[in-house]
Structure formats: structure tokens, C-alpha cells
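Take this structure first; my questions come after.
Here the complex is missing a single protein chain, while all its other protein chains stay put.
Note that the chains are named A and B in the order they appear, and that numbering of residues resets to 1 at the start of each chain.
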Amino acid sequence: MSEYVLELKGITKIFPGVKALNNVQFQLKPGEVHALMGENGAGKSTFIKVITGVHKAEEGEMFLNGQKVDFKGPKDAQAAGIAAVYQHPTSYPHLTVAENIFMGHEIIKNRMIQWKAMNTEANKLLKQLDADFDATAEMGTLSVAQQQMVEIAKAMSTNARIIILDEPTAALTRSESEKLYTLVDKLKADGVSIIFISHRFEDMYRLASRVTVFRDSQYIGTYDVDGITNADLIKAMVGREIKDLFPKPEVKLGDEMLKVENLSRTGYFKDVSFSVRAGEILGLTGLVGAGRTETVEAVCGITQPDSGKVYLEGKEVHIKKPSDAMEKGIILLPEDRQKEGLIMSWGLGRNVTLPTISKYAKNGINDEKTERDLAKKLLEEVDTKAVDIFQPASSLSGGNQQKVVVAKALSQEMKVVIMDEPTKGVDVGAKAEIYAIMGDLAKKGYAIILISSEMPEILGMADRIVVMCNGRKTGELNRGDATQERILELAMEKGHTGGAE
Amino acid sequence: MEKKSVMKKITGSREALLAIVLIVLFVIITAINPSFLTPKSLMDMLKNNAVTMVMSLGMLCVMLVGGIDISIMSTLALSGMSIGMLLKYEHISSTFLAFVIAIAIGIVCGAVVGLIISRADVPPIIATMGFMYIYRALGYQVSHGGEWASAAALGEFKNFATTKFLGLNCVIWVIIVCYVFFFWFMKWTRTGRMIYAVGSNPSAAEVSGINVKNIKLLVYTIMGLLAGLGGALQVSVYASAMPDMQYGGEMDVIAACVIGGVSMSGGRGTVVGALLGSLILATIAKALPLIPFFNQLWLNTIKGVIILVVVVMNVILQRIADKNALKGREM
Partner (left out) sequence: MAGKSGRSINNVPESPVKKMIFSWEGILVLLFIAVNIFCAMFSEYYNMSSLLRQMPVYLAEVFMMLPMAYILVLGEIDISVGAIVCLSATMSCIVCNTNAPFIVVVITALGVGTICGAVNGFILTKFQELPPMIVTLATQIIFRGISEIVLGSGGSISASNTDGFRAIGGKVGDVPYILFLVVILSVIFAVILGKSTFGRRVYAIGTNRLTAYYSGVHVQKIRFIIYTIMGTVSGLCALFLVSSSYGANTTTGNGFEMDAIAMAVFGGISSTGGKGNIAGGFISAFIIVCLRVGLGQRNVNAQVILLIIGILLIAAVALPNIIGNAKKALSMKKN
């Protein structure tokens, strides 16, 4: 018998153009809770998918209880007793809890589903988990926390010996998280081994005995939780030098352009205030789910805030629709390029001119010549790697797609440009180009809000940094005062800020 | 939290709500006209609505996977007309055989629709709209361009709807058997639950190894089967077969399901709901002539308004529920 219940060695996983995992290793002891930490994009999710058989690694070996295993698909992993609980439960919202737990392995007798037996079994599992709902409840009526509990029960019903929890606390409130902790303790007491992915130190300290850190698709190290300080761990997670990737120009700041005062939207964010000046880049950061995107969406009229005020150049503005925002000079370049930013099947030119077509149309009829010229000019201005303006947006790489999104903002007179995760899924070369464009925009006097989860990007580009956590602003730092550690602290601050709740 | 539980009760016990509505309807109508609540009157009501009631079960399955089928009344006409002509020209005389043939034609029609939808990815509304034309036209061809098969031509067959078995009309037995079977099938078999799973979350169903395409094929085939059965019932109950029978009747079937709480986007709906929905429709149709000012002509308008009110109410209730859920989030 091996010392480890699960061991992976030299795992390398290559996606077209990227090494998502580069020679990483991992050991899981029987009955331990092992935290897996790292920044967004460090390769944690890919690694989990390799363990659960969703992805197949190009190189490396995996051992289960000392035996070499080779999973062909998710079913193999399930059969081997490995179950994963994802951040967004993949359940059937219209069916009952019991059905969700037993989907695929229903209790059948004489070709009849044994509801009673299934409900009893499910309730037994739920009782073990100390759940406050019944097996006959409809899945869709449960909260995210409760749905996660069902997923855990499902894992238990298949007698999983290794359970992977992927950012389980990200969508949970403080008291819900507490409940999850107790649950994990219980599983641990039953001898189940748990891999726990989280961005939150609180989770790690509370639950894990050991922690493995990934960074830039590589294995950094495994540490005893008791033996490592907070600061050392952060260093391990982010510890990369910021190079000349960020050509932040010195810009003389102008007048205040946009000011947001006590903006609130029930359930999403509360009392958020910030302002940005002409030529300034304001960084807006926090963990995923902190309410950053929701806040700027409310500023731009995508959704309606419940209370709060927005001022543009000192005058209060009422923005009801995205078109209102654009008319006044505020544009949001959304995070999801494929769903919100671009029409993927359309040519680049039409994408660029979509927000402004009416401006140069004559009597409502499009002036296609002007449109083409404008599209060419703008696409060349942001240096898009494209052959012509008619090729579909889907034919470009992520970085170039982002440039097209930026070109959309340039097609009209704008005062405030809000960029939501502009470099997500973009390779390093294109990143530098996008930063350069951002710098140029600032030089031209645009006020820029940069939403990003990437620490180096925020530190490298922003003049001022607003940090949000759990729907609230937890701090504001000037360029000079900001450090990665300070930002992480503010972003992970929870519960004990300004008397929340 | 308290508000949420009240909401849950309203949305959760839809069947109870419908049953109350049905009882209230019964009470009001009986108060106006006591002859309504006699066994004969009720039996007549069931018999006359047998087609809609039986076919609601098929529509339930189709709508559970997020589909729709508006070709069903053309399938009904084709299968009903076929047996009508076979009986008229004395190719067959057995009632049992007539039922088997009608059902077989229905199955084939439904399977073709299912294949086009599941294998060629044609949106259900477009595909069934096309088949609505095609099957209706085939029905006309079968009828030699518009011939009827009248009561005299149907021979023994029409007696099916007037014969009693254990004190109950045979048509009503068919309804009972269908509902009992489907109640069992949808709730207690793995296949039945797969239909729910596919409608609730198709991608999750795919991942957990359910063949989504085959389930879709299955539901349209079930729908066809019941439409074929409906064809035989229609011919028998009205003692005649004509190519344009039940024109537009698919709306009644869809309406019964929508009123019964079957969701258009899939995943939600029960056999009991379909039963109550079609009973409520049947009761309104029966009661309307009894109420002053209204008359039979108002029937369709009222049906339409009910559908609209039901779907709009669903949206409003959902919005309130979502809002309350957000309020519960701590920050």
C-alpha cells in the first residue's frame, strides 16, 4: 500500500498554443484535506479535469492507491471513486433532490423506480450532511449552497473516496461557508480524502492540513499549512517579477469625468463609490464574484441600480439603457467577448461600426463606403492582425478579438471607457499590445476603468486601485502604496469590514 | 425566508391550485344549472373531450423536452380518415383491427416527425408546421379528395363509443387506461424520468450518458401514437370521419398542457397537471352556454385569455421569487 491515495507525476497538458500544465505533481494522503491554490489561470481547473478524466494529459502518470490508472473518460474516474463538485452545480433544476442524487444509478426493482427507497437513502445521506432540506424538495428551489450539498451527497452515494471541491465557497455567504466547513470535517472524519480549491486563505486555514501551489501552469511547492506564513504563501502564488510588460505613460490628470456615489443593487453590490479623472486609469479589482462587473453594468445602464447616483463631468446623469450611456460618452467593453462583445459570425467591419451606424447613415440608409473606410482606419489604429474587414470575428485569436472590441469604443467620441477583463484568455504578446493601446487612450484624455483579477496588470497599469469584496468596496489604494499583498488582503477581507450585514 | 416559503407553496403545489379551480368551477356551474352535476352529463363531457384529454399526455411529453407539435390534428385526421375509408369500403370490419391500424399510422407519422426534429435539427415548430400540411393533405388523398365516411358506413365501429364495459363507456375506459399508464410511465420508469432529465438540463443529460436524440424521437413517436389513437376515438365518438376533422384542435391540447402547468421551455409538468388542465378546459366549454351573456362563441377567446394569463402570471411569480432570493443574500 502506497503512502498516497492519489499521486500524479509529471503531468503535462497542452491545448492548442498553450501549455496549460507543465510537468506538475501532486500527492494526496488518505483522509486529508489538501488545498490547491494559485491565481486565476494557474492551471488548477485543468488539473482537476485531468484527475476526473475529462481531459487526457499528454504526459505524466497517475496512481490510485499505488496502482497506475489511465482514465478514458469521466465514467472511469467515477467508477474509481473520484467525484468532483463544481462551483456551479450541474444539476437538473426541475427534479427532486433524491433524483438528482441518484441520476444514472436509480434504485430499480421490477423495472419500477423505488421512490420510497430513494428518498429514504437520500435523506440518510442528507442527514449525515446535516442538511436543512428534504430529499423531495425541488432542486431549483434550493440555494447554491444547498445545491452543492446535494452534489456532495451525490458523490457520497457513489461511494467516492476522493472528493474534489472546486471553489465551493465562491458563491456562498459567510454562514453558508461555515456550514460547508463542518461538512468537510465530517467527510474527513469518515476517511474521505478531499482536494479543496479556493482563493480564500480563510478556507485553507480552517480546513486543510497541506497546501499545494500552482503558478503559471507549473508546480511551485507543497507546504504544511501550519508551517507557512500568509506572506510566504502569497509570494508563492504571485511571486513573479513585473517586467516591462506595462508601458504606463506619465499622463497629466485632467478633471474628474465619472463619479459614482453609493451605488447599490440588491443582492449584487452595496454602497459602492468611486471616481475617475480624464487621463487616469482606475483599477477595479477583487475576487471573482465580488460584484465588480455588476457595478459597472449598472453604471452603463445594462442593469438598473436600486439606489445611488452617477455624475458625468460634475452633472448627475440618469442612464437607463446602454445606448444612453454611449450617447453621453461612457462605453463598457464587456468581459465575455463571444457572448457580449462581438457578433462572432459577422465581419470585423460590421462589428466595429455596430454602435455607431446611425451616426453616418443618410436618411437611415447605411453609407457603406464610409463605414468600410472607418472600419479600416479603426482596425488599423489598434493594429488588428486581420487580412480584411470582412473576415468573421471568430477567425481571430482572443487578443485580436479584444482589439476589435476596443476599436468599437474608438468608433465614437467617448469620455469614459470601461474595460472588463480585457486580457482574459489573451497571450502575453497581445497583452502587451492591449496595454499599449490602453496607455494611448489615457494619453488622449480618456478616463479608463480597468476591471481585472490579474494582480500584475492592475499594479502595472492603474493609477489608483479600488478593491471590492463580496459586493462592497473594501479599500482604495494609490499607485505608490499598492502591493500585491495589500490588494490580496483587501480582496479577501470578509465579514469584518465596515459593519456589513 | 418566510416570503420565500409562501412563494414555494404557491408555485410548488400547482396541482392543488388547479384542483381547487376545478372544484370552484363545478360548484358555480352546478349552482347555475343543477343538471350539470349528473353522471350522464359528466360522462358526456368526458366522452366529448376524450381526444383532447388523451392527446394532452403526448403533448406533455413533447413539451417536457422543450418541444412542440402542431401537426397532431393532421395525424389524427390521416389515421381517422384511413380507418374510416377502410371500413367504408369494407376492407376491414373488426373494431380492434381499426384501432390497431389507426395507432400504427400514428406511430409512423410521429416517428417521421421525431426523426426530422432529432436527426436533422429542424426546429420543432417549423417541422411540425410542415407536417401539419403534409399529413392533412395525405388525409384528403385518402378520402379521395373530400369524401366522408358517415355513420352508416362505419358499421360496428361506431358502437365502440356507445358500448359500456363494467358500467362505464368504453371511451372513458380508454382515457382511464391512458392516464394510469402514463402516470406510471412518467413517474416510475427510468425512461419517463429521462424525459424529465432531458428537458431539465439537456447538456447534463448528455454528459450522464442519456441519448438525448433518441429521447426526442421517442416523445414525438408517443405523440404520434396518441394522435393515432385520438383519430380512432374521434371517428368513433362522432360516428363519422372527414378529412378536416379537428382542424385547429392542437391549440386545445397545447392549452390544456399550459393551463396544467407544463412549461414551454421544458422540464416542468406532470400527468396530473395535464389531466386537470384538460378537465378545466372541458368544463369551461361545457359551462359557457349555461352562463348568461356568454355563449359558445366566446369559448375560444376565453381559452386564449386563460393561456395568456397563465403564462404571464408564471413570469410575474418567477420575478418576485428571484427578487426575494436576492434580498436574502448577505453582503
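The rule we apply is simple: contacts are C-beta pairs under 8 Å (C-beta built on N, C-alpha and C of every residue); 3 or more make two chains touch, one makes a residue touch a chain.
What you see is a predicted model, and the numbers here were worked out from it, not measured in a lab.
*Asks:* Using the definition of touch stated at the top, determine which of A:G60, A:P355 or A:G425 touches the missing chain.
*Replies:* A:P355
*Asks:* For a quick check of understanding: of A:V5, A:M149, A:A386 or A:V416, which residue touches the chain that isn't displayed?
*Replies:* Looking across A:V5, A:M149, A:A386 or A:V416, the contact with the absent chain belongs to A:A386.
*Asks:* Specify the residue from the set A:L342, A:V426, A:A462 or A:A491 that touches the hidden chain.
*Replies:* A:L342
*Asks:* List every residue of chain A that touches the chain not included in the displayed model.
*Replies:* Touch set of chain A with respect to the missing chain: 247, 302, 321-323, 325-326, 332, 334, 339-346, 349-350, 354-355, 357-358, 361, 364-366, 368, 372-373, 375-376, 379-390, 408, 433, 436-437, 439-440.
*Asks:* Residues on chain B that touch the omitted chain in the whole complex?
*Replies:* Residue positions of chain B that touch the missing chain: 68, 116, 119-123, 125-127, 129-134, 136-138, 140-141, 145, 247-248, 251, 254-255, 258, 264-265, 297-305, 307-308, 311-312, 315, 318.
The working rule: only the chains that are shown with their structure count from here on.
*Asks:* Quick check: how many Å separate the C-alpha centres of chain A and chain B?
*Replies:* The mean C-alpha positions of chain A and chain B differ by 45 Å.
*Asks:* Sort out for me which residues of chain A touch chain B in the complex.
*Replies:* For this pair, the touching residues of chain A are 74-75, 90-95, 99, 103-104, 106, 108, 111-113, 115, 138, 141, 143, 173-175, 266-270, 470-472, 500-501.
*Asks:* Could you pull out which chain B residues touch chain A in their complex?
*Replies:* 8, 12, 187-190, 193, 196-197, 199-201, 203-205, 207-209, 263, 267-268, 323, 325-331
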